[in-house]
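So the structure is just underneath, and the comments pick up after that.
With one protein chain removed, the remaining protein chains of the complex are shown where they sit.
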Amino acid sequence: MEYNVIFHIDESARWRLLLGNVENLLNASGPAHMTVEVLANGEAVLQYAKSQKADQTYAQNMALLHGRGVVFAACRNAMKANHLAEEDLMDFVTTVPAGVMELVEKQALGYGYIKP
Amino acid sequence: MEYNVIFHIDESARWRLLLGNVENLLNASGPAHMTVEVLANGEAVLQYAKSQKADQTYAQNMALLHGRGVVFAACRNAMKANHLAEEDLMDFVTTVPAGVMELVEKQALGYGYIKP
Partner (left out) sequence: MEYNVIFHIDESARWRLLLGNVENLLNASGPAHMTVEVLANGEAVLQYAKSQKADQTYAQNMALLHGRGVVFAACRNAMKANHLAEEDLMDFVTTVPAGVMELVEKQALGYGYIKP
């Protein structure tokens, strides 16, 4: 089987739960091929910053999950609103022009949606 | 391309983020045809009231987005629970018998789901 899912986060306080959810999903997927993207918009993008703004435990967990194939994406509208430039983000984070457009496009391609 | 999406809101405190999300989505959709519905249930329906209950900034933003084609729908169960009659709602707001049924039906028709 092949599964695709996009996780949506827009509150910094939800990162701990979300990262645990993603890890549990990867551990549970067994032989299935699981494509996972995490899309952050709103103030949740601040957690992608290299600087002290990002909780270091979260940053390490993200890096580990990225190594297991998880895509971490940031909404550029949210970055602008939160005064973050591309060079402020951790290296493994990708950006998309509009987070909500990404959520719409991925669901149109058959991705499931989960909002922890 | 043609996309359809239903936004779900059940907390008044989320209206600011939701309306920004919808505006960003319309601005990002380019030549794609984007059908957007906002479905409010729970206490979030209070923000649809014409009276002082509704934050006027939100009301103006909703009217502008409605002018760009966005459907704003209210759950009648939630209206009853929050003592709102149809005549209390702003003119551009439509009502549905049960908000959750609307969410189910629209997703069955292929709409994406976003919960800011």
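Should a chain be cited, it is by its letter among A and B, assigned in written order, with residues numbered from 1 in that chain.
The working rule: a contact is a pair of C-beta atoms (placed from the backbone, for glycine too) under 8 Å apart; a residue touches a chain by one contact, two chains touch by 3 or more.
Just so we're clear, the structure is a prediction, and the values are computed from it rather than from any experiment.
In the full complex, the hidden chain is touched by chain A at residues 1, 3, 5, 17, 20-22, 24-25, 27-29, 34, 110, 112-116.
Taking the whole complex into account, chain B touches the unshown chain at residues 8, 10, 41-42, 75, 77, 97-101, 103-105, 107-108, 113, 115.
Keep in mind that, in the parts below, only the chains that are shown with their structure count from here on.
Chain centres here are Cα averages; for chain A and chain B they lie 25 Å apart.
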